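Handing you this structure, nothing more for now.
Omission of a single protein chain aside, the complex is shown with its protein chains in their original locations.
We call the chains A and B, going by the order they appear; numbering starts again at 1 in every chain.
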Amino acid sequence: MIVRALSAFALGLVVIAALLGDWIAPFDPGAQDLAGTAMPPDAAHWLGTDELGRDVLSRLIAGTRTALLGPALVALGVAVLSTAIGLLAGYRGGWVDSAIMRAVDLVYAIPPLLVAIVVVGVFGGGYPLAIGVLIALSVPADTRMVRSAVLAQRNLAYVEAARTVGLGRGRILFAHLLPNVLPTVVANLLLSFVGALVGLAALAFLGLGVGTGAPDWGRMLAENKGLVDLNPAAMIGPAVLITVVAASVTLLGDRLYDLMSARGRDAGRA
Amino acid sequence: MFVLAFLGKRVLAAAVTLLVTSFLVFSLLAASPGSPEQTLLGARQPTPELIAALRAQHRLDDPFPVRYWHWLSGVLELDFGRSVRSSREVVDILAERLDVTLWLGLYAFVLVLLVAVPAGLSAGIRRDTAWDRGVTVTALLGVSAPPFAVGLMLLSVFGVGLGWFPVFGAGSGFADRISHLTLPAVALAVAGVAIVARQTRAATMDVTAKDFITFAEARGLPRRVVLGRYALRNSALPVITSAGLVLAYSLTGAVLVESTFALPGLGSLLVESVSTKDIPVVQGLALLTAALVIGVNLIVDLCYLGLDPRVRHAGGV
């Protein structure tokens, strides 16, 4: 319970920071002070300064937007695509299903981040390409899960009943099947978010992410790695934030899944 | 028969996957920015002899499918061409680097199994106890912590602060290597432990709720037997599935961990080769990785077959 409350609190803070960043940041995240570089935390700079004398806390706050936005894009992209494809495959069955599933099998096992490193490294596409690759390669795994959720539902009495009553295919898909596979989709959505958060941070850590100068958490982690002695907060800050946000979202995902599948069961009974 | 059909299908699927991957990997050279000659030249002096040699070697004058065919037949004989950066045979470089990564991967995998399975089992059995909550929260943090962050922390605490472990290099000889690779393996294993512990816990909870466990316990079978013979075996399927995932994850993690600990493995080779656009090496690495992943998935499928009679008998359905 305490853990859940803490993680909800942490997530709340991060979301507020993303929304109100400009107002609550103590300093301009881009302002440099060459006379005060790599300073450890003090009363003015709670997390100290980086190599160009920029306030680390303000940069972390400014970074919340990219930190949430990129993974959110990936998660949404994955959710929409994998739900659509999974529904189609599971409901239609037949050759559509086998074709989709063969394609899914093909990419299923390939680690997305590894491919992203190669593709972004070789083509130099930066952040947008990284997001694209992560979406493309995360879709198959989720498609599989959605499909099996649909398969589990397809032959249940209520779908059968809906079909007998003569409801249209679209109606059955969206009004009946979708709500019932939603717990899976939501849980996956949040898991994709976490995967993308850590993945994009890893790419930025390897120098393959957002552009120079942007206050990105992964970038800060890599760039401030050298400050581990002078101002460790500059490196530990982003590392802790990434870990905490990822853990909180995972926890939220678990909880949401429990709640929704419970409601789904109740709805099914009624 | 069913078993054979199942096997045949899986092997065929694996072969097709590998073939498609090889085509994509081969296309990297053509698709990478700049002309293929430019990429293959790297920073070498573009003398007419060298360009001619490269064109001939990579059959740049032939049509694309022909080139692919030649490249593929070379690959089947383990000829991936030569590194742009060092002019050495790619296969030699890979062989040299494979050693460290294999050690690291296996070490981490052993750690995962040794830590995650008991932790997950015990948490699942003692559901909702303090121990269970502890395992769950730790696993949650572990699955979310980026491996490079974990690596840096381990490095400064156990390598430098306490001086328990060496901080760079892969070591030579068994004991030396184990001590060198302990910190990287832990950094790599953390997320894997978390994933497998969560899976094991969930699977155990699922299984322990089943009647046969209650029955076994009612029969008065020792707890050890109940756990070992029934719970462990029956929760093995999801655990093995996630072990496959862990391998895929380890490969990615190895890239980050090897970069952090300066280990001369395949992961750091990938980062170096990608950043210097050493396409032949990247191709070799990508293909090797794909083969590894596909191979392990095949093994996972086979384990299913061995462990779960239902899969064996349902093969033909």
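Simple rule for what comes next: contacts are C-beta pairs under 8 Å (C-beta built on N, C-alpha and C of every residue); 3 or more make two chains touch, one makes a residue touch a chain.
We adopt the following convention: contacts and distances are computed from a predicted model.
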Among "ABC transporter ATPase", "3-isopropylmalate dehydratase large subunit", "Peptide/nickel transport system substrate-binding protein" or "Alpha-D-ribose 1-methylphosphonate 5-phosphate C-P lyase", the UniProt name of the subunit that does not appear here
"Peptide/nickel transport system substrate-binding protein"
Among A:G12, A:P26, A:P128 or A:G213, which one touches the chain that has been omitted from the display?
A:G213
Touch as defined at the start, partner being the missing chain; which of A:G21, A:G121, A:G199 or A:G253 qualifies?
A:G121
Among A:R4, A:H176, A:K225 or A:R255, which one is in touch with the chain left out?
A:K225
Given the full complex, what residues of subunit A touch the hidden partner chain?
30, 32, 34-35, 37-38, 51-53, 121, 124, 207, 211-213, 223, 225-226, 228-230
Kindly note down the residues of subunit B that lie in touch with the hidden chain.
33-34, 38, 42-47, 49-50, 85-88, 93, 96-97, 155-156, 159-160, 163, 166-170, 259-262, 264, 268, 272, 274-278
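Keep in mind that, in the parts below, only the chains that are shown with their structure count from here on.
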Can you tell me which positions in subunit A touch subunit B when the two form their complex?
3, 102, 105-106, 109-111, 113-114, 117-118, 121-124, 194, 198, 201-202, 205-207, 221, 225, 228, 235, 239, 242-247, 250-251
Within the complex, subunit A is touched by subunit B residues 13, 16-17, 20-21, 28, 31-33, 133, 137, 140-141, 143-149, 152-153, 156, 244, 248-249, 251-252, 255-256, 259, 270-271, 274-275, 277, 279, 282, 286, 289-290, 293-294, 297
